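Presented below is the structure to which this report refers.
One protein chain omitted, others in place.
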Amino acid sequence: MCLGIPGRVLETWRDHEILMGKVDFDGVTKRVCLEHVQEVTPGDYVLVHVGFALSQIDEIEAQRVFAFLAGMEQLEELEVPSLDERPGSEPVR
Amino acid sequence: MKFLDEYRDPVAAQKLVRAIESMVTRPWTIMEVCGGQTHTIVKYGIDEMLPAAIELVHGPGCPVCVTSLEMIDRAHAIAAHPGVIFCSFGDMLRVPGSRGDLLQLKSQGSDVRVVYSPLDAVTIAAANPDKEVVFFAIGFETTAPPNAMAISMAKRRGLTNFSALVSHVLVPPAMRAILDAPDNRVQAFLGPGHVCTVVGYAEYGPIVEQYGVPIVITGFEPVDMLEGLLMAITQLEEGRADVENAYGRAVRPEGNLASRALIDEIFEVCERKWRGVGMIPGSGLRLRAAYRGFDAEGRFEVEAIQTLESDVCISGDILRGVRKPQDCPAFGTACTPQMPLGATMVSGEGACAAYYAYGRHFEAAPLKVHHAV
Partner (left out) sequence: MPSEKAAITVADLLGSCPAPFTQYDRVLLGHGSGGRLSADLVHRLFLPAFRNEMLERLDDQAVCTLAPHADARIAFSTDSYVVQPLFFPGGDIGRLAVHGTVNDLAMGGATPLYLSAAFILEEGLPLADLARIVDSMRDACVEAGVALVTGDTKVVDRGKGDGVFITTSGVGVVPAGRTLSASACRPGDKIILSGTLGDHGIAIMSVREGLEFETTLESDTAPLADLTKVMLEACPAIRCMRDPTRGGLSSALHEIAAASSVGMSLAESAIPVRPQVRGACEILGLDPLYVANEGKLIAVVPPGDADRLVNVMRADARGVDAAIIGAVTSDHPGMIVMRSLVGGTRVVTMLAGEQLPRIC
């Protein structure tokens, strides 16, 4: 459920006291309500759902899975057998 | 796009698939709660990349699908009022009620408009003071803050011609309903990432403790989903059941405190009927007494609504993960996105519609695929 797309904040302003902003999605910009991500500044990434920023993207957390994968690769070189030799690796179809 | 492209990387995805393969020792059934995750699975063919031992079943997390027929009929009755501008998210327009869908109503002359955001409906109300503007406020916890913000904004701007037809639903009671069923097959959940950006994941701790099922809060891109699956399978194989967060870039443990406060100010918990599932106590949100003035149900008289659902449709079982779309005799034949019989076919995010859109109705015949490029 709930389409949420990361976009980059370009500018912010207040409309009837509500924090609003222009958010860029790779060359497409939309007006987005930033009222619940008060601390964002231009350049920050926010997760946008129906024109509303749900949260600010944590750029350090975003790297975690890739660090994990890099670590896995180093381990693999030492001990994991190749794809063909492992049991149970037949794809569903 | 930053924070999307890297999570669609084929090398990262393949590495995670291999990690899953090396972890699995026996069959597991895992449910992704969100319709958006179902969409990702079939759009990218993720289920086909997994070992045969892993079965993915699809949850009730499509707010469009589970909106009750009574509520859709009520929306029709209100939208048909002269002088009403009825605003809705695009995917709600094609959902059939007892008397057709909102697009058909539009063709008969009603002013039905697609809005991208609930705040756009407030703008329309401000620009049309001589019209009643009604917004169809559906959604899970994710959509509650923007919908609440629209109502708060309308109040702040003193708009008396804006109201909302509220049909909000909540995820945890639905997960409990699935786990309480005697025929439940779900052994672990991929938790709803965007719901948790709003409300956090403290609510899932008691579910894990009570039922002993792992819940991994998961994002929506292929790499996110494979990582969530790897974490869930690791827990299952190790005999653990914890709440884990695989979507740390968007989800904090406590969620978004400002959003939670606004939801609490505008809405209160109520019982809610889910299409295909039935009444679930404490599974909905409605406007608090202080905001009843913005309640479209109070503003428009609607005659008693009689509804009739198909008796062939198994969408209730599909929403609970007990059966799959192909198990339904009507799937892809009597029931298609053009002529949906039940909840899971009515929205693109429903499991049946997602299976249909990505060609799973062809699966009766084995699909031989050669890629020449």
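Read from first to last, the chains carry the letters A and B; within each, the first residue is number 1.
Quick note on the criterion: contacts are C-beta pairs under 8 Å (C-beta built on N, C-alpha and C of every residue); 3 or more make two chains touch, one makes a residue touch a chain.
All figures in this text were calculated on a predicted structure; none of them were measured in a lab.
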{"item": "Candidate in contact with the missing chain, chosen from B:Gln14, B:Gln210, B:Ser310 or B:Gln326", "value": "B:Gln14"}
{"item": "Contact with the hidden chain (one of A:Cys2, A:Met20, A:Val40 or A:Ile57)", "value": "A:Cys2"}
{"item": "Interface residues of subunit A (partner: the chain not displayed)", "value": "1-3, 5, 7, 22, 25-30, 48-50"}
{"item": "Those residues of subunit B which, in the complete complex, touch the missing chain", "value": "1, 4, 8-10, 13-14, 34-36, 42-49, 62-64, 89-91, 93-94, 113-116, 120, 139, 143, 222-223, 336-338, 347-349, 356-360, 362, 367-373"}
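Methods note: only the chains that are shown with their structure count from here on.
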{"item": "Between subunit B and subunit A, distance of the C-alpha-averaged centres to the nearest whole Å", "value": "20"}
{"item": "Complex contact set, residues of subunit A against subunit B", "value": "1-6, 8, 16-18, 25-26, 30, 33, 35-38, 45, 47, 49-52, 54-55, 57-59, 61-62, 64-66, 68-69, 72-73, 80, 83, 86, 88-93"}
{"item": "Subunit B residues touching subunit A - in the complex, by the definition given at the top", "value": "1-4, 6, 12, 15-16, 18-19, 21-22, 24-25, 34-36, 47-53, 61-63, 89, 116-120, 139-140, 142-143, 145-146, 149, 153, 156-157, 192-195, 197-198, 220, 223-224, 227, 246, 248-252, 256, 258-259, 262, 349, 366-367"}
